[in-house]
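Mind looking over this structure? Questions follow.
All protein chains but one are shown at their positions in the complex.
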Amino acid sequence: MTDIKATLLAQHIETPSWAYGNSGTRFKVFAQKGVPRDPYEKLADAAQVHAYTGIAPTVALHIPWDKVDDYADLARHARELGVGIGAINSNVFQDDDYMLGSVTHPSGRVRRKATDHLLECVDIMDATGSDTLKLWFSDGINYPGQDDIRARQDRLAESLAEVYDRLGGGQRFLLEYKLFEPAFYATDVPDWGTAYAHCVKLGPKAQVVVDTGHHAPGVNIEFIVAFLLREGKLGGFDFNSRFYADDDLMVGAADPFQLFRIMYEVVRGGGLDAGTGVAFMLDQCHNIEPKIPGQIRSVMNVQEATAKALLVDREALAAAQAEGDVLGANAVFMDAYNTDVRPLLAELREERGLAPDPMAAYAKSGYFEKIAAERVGGQQAGWGA
Amino acid sequence: MTDIKATLLAQHIETPSWAYGNSGTRFKVFAQKGVPRDPYEKLADAAQVHAYTGIAPTVALHIPWDKVDDYADLARHARELGVGIGAINSNVFQDDDYMLGSVTHPSGRVRRKATDHLLECVDIMDATGSDTLKLWFSDGINYPGQDDIRARQDRLAESLAEVYDRLGGGQRFLLEYKLFEPAFYATDVPDWGTAYAHCVKLGPKAQVVVDTGHHAPGVNIEFIVAFLLREGKLGGFDFNSRFYADDDLMVGAADPFQLFRIMYEVVRGGGLDAGTGVAFMLDQCHNIEPKIPGQIRSVMNVQEATAKALLVDREALAAAQAEGDVLGANAVFMDAYNTDVRPLLAELREERGLAPDPMAAYAKSGYFEKIAAERVGGQQAGWGA
Amino acid sequence: MTDIKATLLAQHIETPSWAYGNSGTRFKVFAQKGVPRDPYEKLADAAQVHAYTGIAPTVALHIPWDKVDDYADLARHARELGVGIGAINSNVFQDDDYMLGSVTHPSGRVRRKATDHLLECVDIMDATGSDTLKLWFSDGINYPGQDDIRARQDRLAESLAEVYDRLGGGQRFLLEYKLFEPAFYATDVPDWGTAYAHCVKLGPKAQVVVDTGHHAPGVNIEFIVAFLLREGKLGGFDFNSRFYADDDLMVGAADPFQLFRIMYEVVRGGGLDAGTGVAFMLDQCHNIEPKIPGQIRSVMNVQEATAKALLVDREALAAAQAEGDVLGANAVFMDAYNTDVRPLLAELREERGLAPDPMAAYAKSGYFEKIAAERVGGQQAGWGA
Partner (left out) sequence: MTDIKATLLAQHIETPSWAYGNSGTRFKVFAQKGVPRDPYEKLADAAQVHAYTGIAPTVALHIPWDKVDDYADLARHARELGVGIGAINSNVFQDDDYMLGSVTHPSGRVRRKATDHLLECVDIMDATGSDTLKLWFSDGINYPGQDDIRARQDRLAESLAEVYDRLGGGQRFLLEYKLFEPAFYATDVPDWGTAYAHCVKLGPKAQVVVDTGHHAPGVNIEFIVAFLLREGKLGGFDFNSRFYADDDLMVGAADPFQLFRIMYEVVRGGGLDAGTGVAFMLDQCHNIEPKIPGQIRSVMNVQEATAKALLVDREALAAAQAEGDVLGANAVFMDAYNTDVRPLLAELREERGLAPDPMAAYAKSGYFEKIAAERVGGQQAGWGA
């Protein structure tokens, strides 16, 4: 149990700056009170999540949504709040030029512009001390014949190679895949196989990131996690949950058992060991629930799943597996899942000087009332700003 | 063949005013040149689609996107352009009050507001002469436990009953169902069964509308069409196509064989007969392709599928079916599908005094260049306006 | 808590005779040791499940797999073992005549034969005292055009009406729906809406049965449960679980959170109340795990989900829902799910004089060793016998 507690204390979950802004569906973005107007306010909110959970010490940025004049100053601001800058997320999907693609666009001019943006993100990594670049390409086509699927792969490879070469010593990029949306017929990086194949060719600084909402129905995500870990190509997670498509609900909200199975494969594959570099990031929206408690709940959900995964009696499991004892092995696995780990985690928090119930503690803190009163006027942050 | 031509000439496909405005995904709406700024300009564009296809004589409105001070004037404007006002589409998903639902919202105040909007739509039907109200509810919940699934049905039933009672003599409403989006856990009208059950209780003026993009993967849409026609409850279609979720691509673009099978069941069930009241409406977006030719192509796709469906040798089919001749029956069916009906439709257009190739004729007309030059300034129409 | 315990004690889960026989996929049926050779031995095995769980007092039969000369004798045998005969399941999919359908077959002769089988099942209900007939039709077509979708509905309605009329006073039938398999293009009762529409027309003795493995990906099953309960048309469940299609795994094994959500809607809708007639039946296979413990585990999984559903603090939930407190309502819901109910259920069993751990108690009993030694020779039961 001491080991489990130590591992849980060492776990580090990154929250995304955009989770604190407004978000929604194509039908409507509902504005909420107290939403940050700039990256400084986003970091302040993220610091609250860390303050109550104790395991969310870094914040991912999204460029250009989090563009500032002085990144060193932003990093300093973060440090003062007790958090640090995490991964830099590129954005090559919101400029009018990208209607038909970014790095895979038929036009060389657009591709140049997109790749330049990616290189700029590496500059920002240098300025902020971030070691991770996250690449998601919305590139794809809506109609059969619209563009050449294969030529787009050539263009993608070319751009990735240029960015890869620009990476500094301690830097890496994570390539994200997604089945569909916003492209609806063919996506240029639709699955882990595509991301993996590109990353293998590029080298060790290129790894795959698994967004838990980016798969076809029925795809076994923990298999992918196990496979990528075995290959040394699992760079990290973008956690969220979904019932249907890429719903971006709070991680663990739709299928907590799946989250447990994923975390078990992480544990099994050594992904929680020091130095493996598996990044545990949230990438989700809070369309209708309040943002900060939404993030706190999400961090707690990952932590609970991790605790359960660590509780699996691996010796008993291995024995049952070796004997081909189907029900016995499954029972060992389910025993851990069915355990209520909330008392253990409350204890852990108290040992660390935190309130045992982060949700209640945040609610009582008055922080929301404060930002709701103070953050009046200005342009609330959202996906478009 | 004469019969087939007559049936094709009588077919009537309604285009939606919102197809002429900008649209997109939650990630980005790409603006296009020449997009209408108001309902009058939308009608002008819709009239082009009818001018070149000859079978798109009505236009659906969306309230409040198409709100005007004088609906009689709008209807007159439409008539002058050679088109008419079709279905009135309600919108209870874009007001800030509707974050947690409209007619199923826990708050009575919000429900009242939503129902009042629906009643206002009936007023607009009266003013424009429209006989059809289309009801789509984005209502639902994102998280298990968020609200009471059953109580929401009670509230839905109550609102529907009030609107039903308000309908005038020649009026009806069509209830639309949708699996998910924007609600991601439970949708209040998720499937045809739910819509059907409510409509049966309400009476003959309530019918189901089938949006071809609103089903779970693998659902057989033509079965639903056949079933609803058999029950006298098929009010019409919202046509579009999809590879994954509710992609809202051009109808027939993703699975033309499915469209043919749907149209075959319509033919089989008498849905093209005069007086059945099955409305053939488009409900789709043109995120990256130009709007007017996107609509022309869509209308042509429905027409081609209809022509093929009419070409099925039903006598031969029935004979093969009765004998249990699996391959023979399938072959009769596929013979019609594999026929190239484009020459027949070109001929039909020419007999009617239209250009044989609507796409080419529109492209040559200079209309796009004209609106691109004229429609400068102002606020382009989109889902939000 | 007293109420909860009383409700749990009153719950009754029916196991299916075919779960004790061999089963498999189209690729292979793996035989297991000790598998019953006849209905008498199946009942003996089912009695074991009841002996250790205390809540599985009835056994569903499948005709003709469980055909015997003297049903009264079989029922007597069951009573002696401490169990009773539950639902009678018809089988109109394994006779060579049914290749193209049973009650929807194009040939009147085959339809007559199929309907006669259903009527024979009612005779067996009379003979065994069973009050429930379960109807599943594998009927459907593999290829577009193969048969007339609509005419098949007419034939289905005709057969159902004849069976309905034959039902005695205290008898009912449950109509099962299934998305696909063994028919691969169009299934004649593919979804709950189809089953519901037929049942509504037939009357109160016809109800819908929800097999948890028979839906398209992403379909919200608890919504259907809530809806059918509201309509008074939920006849019962065929429980099992699945990751992909109709995998027929142990209920609760693939998505225990979904099972909890389903049971919550049952509780919410009064489906556990005395006299509602909602039947909780297992319908699953044990292709690779041993049969009896597979059934014990499954019964326990339903019981655990039921216990959690009963633990939901409905007053707190209603309050949070009324306030539109998304996170609060979800938290109340998840609190119940995250509770480890195994100690409560162990206590309950001990109060009833049962061993606290049914799996361990069965394993220690020596029953498996006994049947493995005794049941040698003869033809093991399976789907085909």
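Note that the chains take the letters A, B and C in the order they are written out, and that residue 1 is the start of every chain.
One rule holds for everything that comes next: a residue touches a chain if its C-beta (ideal position, glycine included) is under 8 Å from a C-beta of that chain, and two chains touch if they have at least 3 such contacts.
Nothing here was measured: the structure is a model prediction, and the numbers come from that model.
**Student:** Among A:L100, A:M125 or A:L202, exactly one should touch the missing chain; which is it?
**Tutor:** That would be A:L100, which touches the missing chain.
**Student:** Please identify which residue in C:Y185, C:F227, C:Y337 or C:F368 touches the non-displayed chain.
**Tutor:** C:Y185
**Student:** Where the complex has a chain not shown, which of C:T104, C:N287 or C:Q303 is the residue touching it?
**Tutor:** C:N287
**Student:** Would you mind spotting which of B:G218, B:G277 or B:P356 touches the chain that isn't drawn?
**Tutor:** Residue touching the chain left out of view: B:G218.
**Student:** Tell me which stretches of chain A touch the chain missing from the display.
**Tutor:** Considering the whole complex, chain A reaches the absent chain at 100, 106-107, 142-150, 153, 179-180, 185-187, 190-194, 196-197, 200, 215-220, 222-224, 226-227, 229-231, 257, 261, 265, 268-269, 312, 317-318, 321-324, 326-327, 329-330, 332-334.
**Student:** Please output the residues of chain B touching the missing chain, sorted low to high.
**Tutor:** On the chain B side, contact with the omitted chain comes from 217-218, 220, 243-244, 253, 255-257, 288-290, 293-294, 297, 304, 326-327, 330-331, 337-340, 342, 359.
**Student:** Going by the touch rule given at the top, which residues of chain C touch the chain that is not shown?
**Tutor:** 23-28, 30-31, 93-94, 96, 98-100, 138, 142-144, 179-182, 184-185, 217, 242-245, 247, 249-250, 253-254, 287-289, 383
The working rule: only the chains that are shown with their structure count from here on.
**Student:** Determine the centre-to-centre distance between chain A and chain C, using the mean Cα coordinates as centres, and give it in whole Å.
**Tutor:** A distance of 40 Å separates the two centres.
**Student:** Any idea how many Å lie between the Cα centroids of chain A and chain B?
**Tutor:** Each chain reduced to its C-alpha mean, chain A and chain B end up 38 Å apart.
**Student:** Which residues does chain C have that touch at least 2 chains other than itself?
**Tutor:** Only 217-218, 220, 257, 326-327, 330-331 qualify.
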